[in-house]
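Okay, so here's the structure we're looking at.
Shown here: the complex without one of its protein chains, the others still in place.
For reference, chains read A, B and C in written order, and residue numbers begin at 1 within each chain.
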């Protein structure tokens, strides 16, 4: 049984997913593509030698009877409409972040999905499929270190372009920590505060970099998250959870230890694309497998997309206010409560 | 384009490969199976819900027009005959080690393949596809540490059953180092010596364990390889290459660092199956991809299978003689010289 | 030339220092001791077989013509008076923390010392002599990572007794970070905020544990310091400085890496006394050497003692207020500015 997939948006991430489905993973087939740039859609079909229809827009692609599931890999502001249309049509959706650009938009998707009656939507938070985070989650769930009390984490990029703005440190960068951390500790955020240390001399003029975001959860976990997007030295994701009896930490990427030039070292990745390349594979394979096995995707839900958006909004508010801001979520519908994402994927 | 695969031998490794092709990798389909135990073949077809014919024996499976490639995953002594039959029929072959149980048998396959005129056979030495070894190879090929002078390596298993005999330390265990190390340094073995340290008290009565195997290559690289199959603490593969200007080493498996009970630690695998699970995936995907792209597999060749067998024979001779034994290979046919296995797989 | 030392306070730390001077270091001799418990003083003289006078109180010991320098190792509230008396008598002073229990008391010492006209006092902040911190300081001073922007640090004890109170997390525990961190980055503190995460179940009823202290310096460095005094797993001091171009971190204590029981690990100290045992040695040797070579001690000054006290007071205020508190220091007298403590001790 092959899952027939239509791709909305054939930019970089869209083509990467097409490559995965076509050349690396089992059980999926790209049968339809569309892009606001029709030339991009055509080129993509040729590049991957796809046996796929080229559609004029998302609506027609979603409507096609041959399409079981859609990948929403267009630009962010277009996501909500495509996802709502797919739900309306009863099609499965894998939507890259953001699910929608506003909390209200996310909530409209949540409500549409609940109205439909079963889960159709998975949001592209790939870190939950990273081997390191999965190991952390397993140990935390097994109570290996007792209750978690604090998380120290960091998201560091070697550099960013001049279009990267202070709020993108939240919406484009921290957004991944926002999703993965609450999943890791099975908790919800309560408040956030943002500190701006001395600016890195390599940050462009209008950018506050680095930033320290301090989140507190309902159970009282204090998270301090460093965001550095001009750290120069590499792309580096750190996460350490301090519990009542011990500490667990994301493993370093397994690169070759060397001894040379008076240094005992190992390489740090410079390119973020390589960091979670395996996680993307697992994510998409798992999306297809869970649909086949249970009739529903069971990765990050539309509700997780809503949490991410509300939290990101509060973080940006805290960037501007300089004080602690509350994070107010609606009550989680029971519809989403039984989504138990396996870690042993 | 799907590669249609017939599987000869539906034991543990056969079923694992079927699982990969069916559930994890792109571009292959299991269309035929056979096993000396026909019930095993039938069960396998059911278990994986395969759309595959069940054949009475290897010959009939190989002869089937629907089969593009065969996986030889039967027991070792049966390999040679199946591989020769597949070559005769012009079918691609992925053969688990050993290619044949004797050097002469390997040479018969080499000759049959050369007679056929293009490479059809890949031997299942999966370590060449392990991310750590691939990184080592890239650094060595880039002359990162100058010429290699020594290799210190270890192959450790927590324990073995009572049927495991002293020579199996070579034929079942060291065989993987034998293949991967000469590939790593682009060199051939010249001699071997085996030392038996004090016996581990956990080794069964008839087993010499641990062993230290000292190989020398034609260029003068000295390799000391520890084999410990009752090390108790874990399944652990170590490999350190000492060059003229520095050292590179296989990375540790990336498990979660923890602090607990007065220990800063990380878990060591106990189960060898987990160690190279990703390498097996890459290996089979690469087998299928290279056939599609170039018309030939370009992983470990029949010649590599021959090298492994000759070297293993000399190691076992050295176990018994207690002295240094020569390793005498026939000259490598030019047919195999142009096989440049990519490391960036 | 031997430095003749009188010890005020023969409790645990006093006896440890006597042991150092007598059995491990060069150039000092214990010639006088006193303790509020005269029996303790007598026992100490016997235990170490000292050729030392036993004095009825600090004043008489300080007044003794044979005494060149005094060690103030009595309980905290008694420090100020002893130090002032020693300055009055023109004797060198090595004073364990706190220099005085109030900022005003520290300032009285600062003023007395300035009035005397040369430095006599060194405060017992031993971390500045720890090999790890010294290496960090050297790298920061050499601009190895550019300007420091953030510090992530942690001070963890396995457990504390029931007399340990929430404010002691500052005055007894964080006090060491307070001293060493401003020295490390050549900066002064500007403000502090204290967060209380979920309480560790192992903390006694009246103790808020863990705590997260967020300090900001005048140049804008943001320091987040975790204090955990019931972390169970060990005594663990962490310090990571994030700069504009890289990161440096305190090395782990050099304990034996082992592989056993499915774990790749190394021991974490449980006993804080062992962590800085070498630093104490270097500290006292350096105290004696600098006096001999320059006529003044050049370790942590009375002014450093004042900084520590003002900062600790602000931290405790922040514990209670829940909001950010300013840290207001008087201007540093030029008298102290030329104290360049060497790192290559």
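The working rule: a contact is a pair of C-beta atoms (placed from the backbone, for glycine too) under 8 Å apart; a residue touches a chain by one contact, two chains touch by 3 or more.
Just so we're clear, the structure is a prediction, and the values are computed from it rather than from any experiment.
Considering the whole complex, the hidden chain is in touch with A, B, C.
Note on the undisplayed chain: of the listed residues A:165, A:266 or A:332, the one touching it is A:266.
The residue from C:4, C:59 or C:259 that touches the chain not shown here is C:259.
Interface note: of B:104, B:141 or B:244, the residue touching the hidden chain in the full complex is B:244. Among A:144, A:233, A:272 or A:335, only A:233 touches the chain that is left out of the view. Interface residues of chain B with the unshown chain, by the touch rule above, are 146-147, 149-150, 152, 195-202, 210, 212, 214, 216, 219-222, 224, 226, 228, 230-233, 242, 244-247.
One chain of the complex is left out; on chain C, the residues touching it are 21-27, 131-132, 135-136, 139, 144-145, 245-261, 266, 278, 285, 289. Interface with the hidden chain, as seen from chain A, comprises residues 232-234, 236, 252, 259-270.
One rule holds in what follows: only the chains that are shown with their structure count from here on.
Copies chain B and chain C of the same sequence differ in orientation by 180 degrees, per CA superposition (steps of 5).
One simple way to say how far apart two chains are is to compare their mean CA positions; for chain B and chain C this gives 58 Å.
Under the contact definition stated at the top, the residues of chain C that touch 2 or more other chains are 232-233.
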